[in-house]
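What you see is the complex with one protein chain gone and the rest in place.
Here the chain labels run A, B and C in written order, and each chain numbers its own residues starting at 1.
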Amino acid sequence: MPQKKLSGIEVAQHNTRGSCWIIVHGNVYDVTDFLDDHPGGSKIILKYAGKDATQEYDPIHPPDAITTNLPPEKHLGPVEPDTVEKVEIVITDDEKARQERMSNRPPLDEILNLHDFEAIAKQVMTDKAWAYYSSAADDEITNRENHAAYHRIWFRPKILIDVTEVDWSTTILGHKSSMPIYITATALGKLGHPDGELTLTRAAAKNGVIQMIPTLASCSFDEIVSAAEPGQVQFLQLYVNKDRAITQRIVQHAEEQGIKGLFITVDAPQLGRREKDMRMKFTDEDPSEVKQAGTGSVDRSQGAARAISSFIDPGLKWADLDWFKSITKMPLILKGVQRWEDALKAYDLGLAGVVLSNHGGRQLDFARSGIEVLVEVVSKFKEIRGITFPNEKFQLFVDGGVRRATDVLKAVALGATAVGIGRPFLYAFSAYGTEGADKALKILNDEFEMNMRLLGAPTIKDVTPDMVDISNISSHIAAIPGDRLYDSNYESMQHAKLREVKSKM
Amino acid sequence: MPQKKLSGIEVAQHNTRGSCWIIVHGNVYDVTDFLDDHPGGSKIILKYAGKDATQEYDPIHPPDAITTNLPPEKHLGPVEPDTVEKVEIVITDDEKARQERMSNRPPLDEILNLHDFEAIAKQVMTDKAWAYYSSAADDEITNRENHAAYHRIWFRPKILIDVTEVDWSTTILGHKSSMPIYITATALGKLGHPDGELTLTRAAAKNGVIQMIPTLASCSFDEIVSAAEPGQVQFLQLYVNKDRAITQRIVQHAEEQGIKGLFITVDAPQLGRREKDMRMKFTDEDPSEVKQAGTGSVDRSQGAARAISSFIDPGLKWADLDWFKSITKMPLILKGVQRWEDALKAYDLGLAGVVLSNHGGRQLDFARSGIEVLVEVVSKFKEIRGITFPNEKFQLFVDGGVRRATDVLKAVALGATAVGIGRPFLYAFSAYGTEGADKALKILNDEFEMNMRLLGAPTIKDVTPDMVDISNISSHIAAIPGDRLYDSNYESMQHAKLREVKSKM
Amino acid sequence: MPQKKLSGIEVAQHNTRGSCWIIVHGNVYDVTDFLDDHPGGSKIILKYAGKDATQEYDPIHPPDAITTNLPPEKHLGPVEPDTVEKVEIVITDDEKARQERMSNRPPLDEILNLHDFEAIAKQVMTDKAWAYYSSAADDEITNRENHAAYHRIWFRPKILIDVTEVDWSTTILGHKSSMPIYITATALGKLGHPDGELTLTRAAAKNGVIQMIPTLASCSFDEIVSAAEPGQVQFLQLYVNKDRAITQRIVQHAEEQGIKGLFITVDAPQLGRREKDMRMKFTDEDPSEVKQAGTGSVDRSQGAARAISSFIDPGLKWADLDWFKSITKMPLILKGVQRWEDALKAYDLGLAGVVLSNHGGRQLDFARSGIEVLVEVVSKFKEIRGITFPNEKFQLFVDGGVRRATDVLKAVALGATAVGIGRPFLYAFSAYGTEGADKALKILNDEFEMNMRLLGAPTIKDVTPDMVDISNISSHIAAIPGDRLYDSNYESMQHAKLREVKSKM
Partner (left out) sequence: MPQKKLSGIEVAQHNTRGSCWIIVHGNVYDVTDFLDDHPGGSKIILKYAGKDATQEYDPIHPPDAITTNLPPEKHLGPVEPDTVEKVEIVITDDEKARQERMSNRPPLDEILNLHDFEAIAKQVMTDKAWAYYSSAADDEITNRENHAAYHRIWFRPKILIDVTEVDWSTTILGHKSSMPIYITATALGKLGHPDGELTLTRAAAKNGVIQMIPTLASCSFDEIVSAAEPGQVQFLQLYVNKDRAITQRIVQHAEEQGIKGLFITVDAPQLGRREKDMRMKFTDEDPSEVKQAGTGSVDRSQGAARAISSFIDPGLKWADLDWFKSITKMPLILKGVQRWEDALKAYDLGLAGVVLSNHGGRQLDFARSGIEVLVEVVSKFKEIRGITFPNEKFQLFVDGGVRRATDVLKAVALGATAVGIGRPFLYAFSAYGTEGADKALKILNDEFEMNMRLLGAPTIKDVTPDMVDISNISSHIAAIPGDRLYDSNYESMQHAKLREVKSKM
């Protein structure tokens, strides 16, 4: 029975802390009691008290966040659209400057590598989006180590191999991929671009790679699946809900929709402290408000990450995996394995594989990089079970820190089936939308062609362990502190100089 | 028999190098002969010649310093309070600017980690206080190495452990602690805040952690003990006096007052040269004065540390420990052990434990970090005595360089019972008083909760050696000097750029 | 039968994208259909549509590039010289500033080392030439590692050896060389100086060293050979053409002309992505043009390197080496060997030697340095074949990263016969022409004399493996990421300061 629609005029009167209604997607909600529980703080809600908050709500919340979190009696029903006052969007000077930078982006042809997307995105994204995407745990050591670890691996290329034709396609969980990579799951795509994760779906289709759909997508799961081309392969990344019924519904729905692999996140029983993201919060808060609320029980300074993840079950355990096997036939992969002992457990439980990952450095700082753990896992599996990789039955993936096809080929040489790439695609679509994501894949493709030739590897099977020198993979060297007095006394050597000091630089 | 009180008028006449009296805490002292022996220089005393020096005296001297150091005949007796001229405190421009910075501190909610306290404290403390707290020995290599060493230890976290409930409380010398840390002893608390060490006593009570009271506190021992809540556990750090009777009095008094552990400092037979602190001295000296005195036998450029520590006995030796056992039943712990051989001696003597520490890098530069020595000690005890850690009978502690709960958990994984934290609390209370110290503990608490979950460790007992990779702990790498000519010729790679160079940064 | 000459007036009418003729070296070519295939982009050609493009063409193309790449029917024949409109060269402000810098070069006497040439060249070369010479693959890690690797090798010099006379001459493939180096092959010499590779031929003659002539020289092979002094030894570097008939012609012509060694490049089945060079491209393109062409199939952003190298055969393989043996008696050396397995294959095939090289870091990023591979090769040959180096029968060469005679002597101590030096000579002649190249060799000569004495080595034979410490040669250490919060809190120590802060610096 259709509800009677509420009038925008009435809604507009509930615009105080004492009675606070908001409109989202044409429905009215009474959030008065929720104000202090809002992980993003009350101020941002109060700004829209009595008004339409959809535009603010959309990029940061999963579509069903409000209906899930508010008790049904607070769902006051639909509003009459033409009675709602338009929320005037005030464009700040900062935002104007940002939009000007956006219009000054260099043409895509000038983007030569994945680093370039990040350099442009950093300048054209909103501060909030940049903070959420780029931030990582604690001192962000692991975040950067993920990339640095690849720099401790060096190549031993072969020569005089006929590389007229080179083929870097592979199969992942039995599905063809044009490259040994996949687009891994990352949350809140709409923060970077209005089309959110759909940009990735489209670019993946064009380039024959697999997309892993995130639980915390800004677009709904069904939207993302619908955007796929016929036959396009997609995986699903899963945060397990404390309410297993919800999880079961998600998993079975995904399987029905043709999802080909279920990647269960196991490195995030609680989402990490990401301080860049947390600091960003304060610019959105009224300081006096913050202080008043200081006595309350809600920690409101947790940034976007914590705001959207309270449903995740910290009680998820090994014993739960049998239940997953019972509710789905999709291959099960653990995402976030960080030691060989746990990879071996997954293998012994008959899972389809593991992703050696530390969640992009966003969870436990000083967790080792996936590529380093890969070396450990392959070595121990060989020693204990006599198993070698790559292996169809149990596949190893890594993610984190990848920027070049050479990074990927190092992982492949060491036994990985494929490598997940996340942030670079976020930066690509944040700066250039679908075309950016497409270009990112094309750049990787070009790099693969080049590097397969230079390695002397006609196919992915020819990229073998003897092609890499990993003797330094576990060297976690922190140089001892410098001698500042000695060093500042040292006068640096100088080059010969032009007669007139009108140098180019 | 009460002395006749002296008149302030009379005192005021002794205001020259030839006859110099000062008033401290309402008593008059003749310091004429002491001028050249004052470790802090004569100028600072002469500034108060004939006047009340209490305000200057208080933060830098232990309460009984003047009575201890001046012979009784120089104690001229009490002064009539209302005859004493008020010392007018001139507020310099620098001090005004400092106070303005103080009033611009961000609210505590914006302090996200222990580093933040230091960043704020550096700006709102007096230069003298900052110099004394932050300085360390020689080139401050060990001081920084203490922190750097933790960065050579990496985690091997477990997944799929039920971490719904995590508990990081522990027991230290048989006493409950809410976290595996304690507030270690640091001197001269009033330099940073008028309430000095009491801020720590109060914060410790609120958060269920143990405070170690320093011998060189600005507040008196009795004040600090009295400030404790009923049942609150406190330890005592002891500098051993050349006059053992004094030491015996201190120790037995402490035991009577309920102190639960005696930490005897063994790494400071002489207090270290701390050059930042020493340099600060010169701004307080009249250069001409310095030059005149250059011929004298007193080295007046030793900073606060040396000024307050001449009583410490450099003759303290292993054989003295029996005497300590004879005068107290408190558990005895050596603070400042720096090699396994000495830890083993302590064990064989039946002591209760050792603190592997280098005095925050303030004593011998190039001493190794406590965490590195911990690895050595645990390994050798296993090899030689078959003992493993943590161990109730003989407990290992480390201190120095800790800034994150992850640092603490690394030490715990390696066998430490708990970790001492010092400077971060100094910075916390210097910037925000008791609330700052409280917030520092709450931040650690939050970090422990997060990291116990991410490690997959429901309790402290589950934080085990296999959870850390310590293969690089002893890598004291000083990169060889750079090739300045080659490096300055190298033209760094550039990212793609916005069309108009109006970048955000 | 001589063709009728075309009139410049007629040519000038074909000045559009629809019909585009250009004049090169007095001949007219119809390049209309070639515009979109031009690896350097269409814009640069269109700029000269209907005009004489020789001046633009010369420095960047091998002399026969246009005749080879255009089908014969597009060769329209010679033009009447005096009917051709002179192309007016507009000198930009940038170019004027560059020429002024050129005239302000310091006198050669002030050039003290090879670094100096690079510092001057960087300022006086055109941006395009600098980009082409200095650029390397991907993130240019290998490029810089080539130099850095030498810094991990340290000397163990001998004392009290009579070094009144020291002699650092040697023989390379049986030919006398005044030093254990040779000038290795590098492309496009005219980018740096109008005399191109001839500057090197002349300097080599003066100093008794051997020049390796590049396939991609700006001067023709015959010019370079003709410029040699009687008896002057030259080698040839060969890129193998897909059309082996062309290769056979080149090789046999070289042998006839007296070339003494054939260095077949094996590390470049496809020329590397050199992003500095690629970025330079865009400044030469009309952005709108770039965008329009974006849909075409030609990737126009590949820089000079790719523009000139499409003929290279990626199908070259081990089996082809017999064919080379059948067409020439010159010693065959593989240039670009990067693992001991391939060096051993070359040895077993009876070749004369290998150059352990990664093409100056311009091909596969993260390939190891030649000097590191040398250690591996020497060790494995000893282990597997019992062979030691230096060895007349099979000679080892390295190149890449050399800037000092000490670098060369390290390679010699480890078993290299000689070391190839490339970029430093490019910079020397770009800044100072033939005199610069000559001075570069004289500097090396001076350094050799000095260092032979200081090593205690009267002759090259006395430079032995025990004179170097190579224990760190394989340490590919990437320091773990820094703790930015901790480090920025640390207040650096300060020196004593002048009373008035009017410091010299």
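One rule holds for everything that comes next: a residue touches a chain if its C-beta (ideal position, glycine included) is under 8 Å from a C-beta of that chain, and two chains touch if they have at least 3 such contacts.
Here the structure is a predicted model, which is why all the values come from computation and not from measurement.
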Inset, instruction - Considering the entire complex, write down the shown chains that touch the omitted one. - result: A, B, C
Legend entry - Residue in contact with the excluded chain [from B:Ile44, B:Val87 or B:Ala119]: B:Ala119
Inset, instruction - Touching the absent chain in the whole complex: find that residue among B:Leu6, B:Ala131 or B:Leu316. - result: B:Leu316
Inset, instruction - Could you tell which one of A:Asn27, A:Ser42, A:Ser134 or A:Ser309 touches the chain left off the display? - result: A:Ser134
Legend entry - Interface residues of subunit A (partner: the chain not displayed): 113, 115-116, 118-119, 122, 130, 134, 139-140, 144, 147-148, 151-152, 275-276, 279, 403, 477, 479-480, 483, 485-486, 488-491, 493-494, 496
Legend entry - subunit C residues touching the omitted chain (full complex): 107-110, 112-113, 139-141, 143-145, 148-149, 151-164, 404, 406, 410, 446-447, 449-451, 453-455, 466, 469, 471-472, 475-479, 484-485, 488-489, 495-500, 502-505
Legend entry - Chain not shown, touching residues in subunit B: 97-98, 100-101, 104-106, 110-112, 115-116, 119-120, 122-123, 138-139, 141, 266-267, 269-270, 272-273, 275, 278-279, 282, 287, 290-291, 294, 299-301, 313-318, 320-321, 334, 336-339, 341-342, 363-368, 474-481, 483-486, 492-493, 495
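Operating definition for what follows: only the chains that are shown with their structure count from here on.
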Inset, instruction - Superimpose the Cα trace of subunit A on the Cα trace of subunit B, which carries the same sequence, then give the rotation angle to the nearest 5°. - result: 90
Legend entry - Where subunit A and subunit C are represented by their mean Cα positions, the distance between them in whole Å: 42
Legend entry - Distance from the mean Cα position of subunit B to that of subunit A, given in whole angstrom: 42
Legend entry - Distance from the mean Cα position of subunit C to that of subunit B, given in whole angstrom: 59
Legend entry - subunit A: positions in contact with at least two other chains: 110, 112, 139, 141, 475-479, 484-485, 495
